[in-house]
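Left out: one protein chain. Kept in place: all the others.
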Amino acid sequence: MLAPTIQSLVFGILIGGLFGLAAVGLSLVFGVTKFLNVSHGELLMLGGYTSFWLFTLYRVDPFVGLPLAILALVVLGVVLYKLIFTRMVKLSDETKIKNTMLVGFGLGLVLQNVALRLWTADDRGITTSYSSHVIQAFGVRFPVVRLISFAIAVVVLLALQLFLKRTYTGKAIRATVQDWEAATLLGIDIHKVYLLSFVMGAGLAGLAGGLVAVGYSIKPDMGLEWTLISLIVMVLGGLGSFVGTFVAGLVVGIAQSLTSLWLGGAYREMVALLLFLLVLVLRPQGLFGVKEG
Amino acid sequence: MLELEGIFAGYKDLTVLRDISLRVGAGELVALVGPNGAGKTTTLKVISGLVRPTAGEVRLDGRPLTKEPPHRIVQMGISQVLEGGRVFTGLTVLENLELGAFGAAARKAKHENLKRVFTLFPRLEERKHQRAGTLSGGERQMLAIGRALMTTPRLLMLDEPSFGLAPILVEQIFRMIAEINKQGVTVLLVEQNVRAALELTQRAYVIENGRIVGEGSGDSLLSFESVRSAYLG
Partner (left out) sequence: MTRKQVLTTLLGLVLIAAMALVPMYVKKDSTINLIVMVLLYVSLASSWNILGGFAGQVNLGHAAFFGLGTLVTRSLWLSGWPLWAAMLAGGIVPVLLGLLIGIPAFKLRGAYFSIGTLALGQVLYVIVGNRWPLITSLPVKYLGSYSLAPRYYLFLGVALVTVGAAYILMRSRFGLGLAAIREEEDAAESLGVSARRHKILALSLSAFFAGLTGGAFAFYHVGYYPQFPFGPVWSFDAVTIAFIGGTGTIIGPIVGGIFYVVLKELLALRLVEIHLTVFGILFVLIVLFLPGGLVEAWQKVRDAFARRPGRPKVGRPLPQGEN
């Protein structure tokens, strides 16, 4: 009774880390630009496929290939920003959120269908020589691949925090979040800040996708699920707190895992969604966030 | 040094400024006074690039500024302190100031500028590692001005620096502004507090309902109804 629960807990934490990573990407973009890019999940999916094809066609180890997955999404992010999102920078906050959400919606649809046409609807996963390795400790199995993925997620998020707190550019980003007019009057190029944040968000999605491809599986329509998860975790964790977002990711991961154990896999997806609806109604600023004045 | 000619500007369908023309010479301390809603803030925003005029031109040393984005205008040497200061409350005093030195030129002069700001506003040096959100109103205004100074401006534009401050603080701030001007920075001051503004400057423009209705110094401005009522009221 206890052992499966702990095992489930572990699995929940391991995937929760990826939930947190994906959500931070979305949160970064939304926090800075107020773009609600609901095609975030599709970007993640594309990152996964990049990793997958690099491995399948060129034998690139999925972890080694991560920087390439990130790069691919960074490039895509630049393209999408310059073609589409840059036109919405000047809108009022409310219109911006609404319009970018709609655009993201359409974009997600397009990306999903392109992926479907190119790569079929089959589930794909990366199986390496070490994919089945497991570390046994305290009677619990820790799949090596997922463990490494979790570690990578944590390291990247810590690096991101450091970047935002310590570097000049990071501070400029934070300043822009707080007051973009005041920031621009100090010589900070808001367009550059927006572009950077958007691209970083895409890169994080790509990274998360690559990690999902190796530890789990990917398919073209996974985008919606991951967008919803990212949204859920983002709202749960509250904007402006990456630590909170990461913890929220773990919470959701654990909740899903335990539900799957106790109620059966069918209801796994629902838990996160129901949690989300509950939080939206009761506490829109999330568990860690600050109430907007 | 700075010239506005025939500026028309507004927001959406609302025309706020009508045919604004004014001039600020290098080293001057000029005020723009007028009642609430006259278009003072909009005028500043046109100069700093936050608002695009629908007609007219802004020139700095003869060079047209009107099409430039705000951050470029800052690099050219014009710095605006927004109404209410608008400091970054989540960052420390020092971080706020450092962000003023964002541009390449400003970054080189960072140390000097920092020393200068701390000399002008010793209170800021005392609180340099405190989060800006914990500062008092007066200190925030000082921080906002100090931050603008970090951009090494040739022209400093202040939007209602006295707003919401106790008279003693207003006096203090205005003294600092005079000092800054003496150090060679041209100043354009927007104020509702006409009395304080006129005491500080020799030359002022009066703006009413989006139009410049007068220009002059001290006594000659008293002939304007709005000035008179503000001065005496």
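Some points to look at:
Here the chain labels run A and B in written order, and each chain numbers its own residues starting at 1.
FYI, a contact is a pair of C-beta atoms (placed from the backbone, for glycine too) under 8 Å apart; a residue touches a chain by one contact, two chains touch by 3 or more.
Everything numeric here is computed off the predicted structure, so don't read it as measured data.
Interface note: of A:6, A:134 or A:270, the residue touching the hidden chain in the full complex is A:270. Here the missing chain is touched by one residue of A:154, A:258 or A:280, and it is A:280. For subunit A, the residues in touch with the chain missing from this view are 36, 38, 84, 87-88, 94, 97-99, 101-103, 105-110, 113-114, 116-117, 224, 228, 231-232, 235, 266-267, 269-270, 273-274, 276-277, 280-281, 284.
Here is the rule we use: only the chains that are shown with their structure count from here on.
One finds 42 Å separating the Cα centroids of subunit A and subunit B. Of all residues in subunit B, only 48, 50, 69-71, 74-75, 79-80, 82, 86-91, 95, 98-100, 102-103, 106, 147-148, 150-151 touch subunit A in the complex they form.
Only residues 168, 171-172, 174-175, 178-179, 181-191 of subunit A touch subunit B when the two sit together in their complex.
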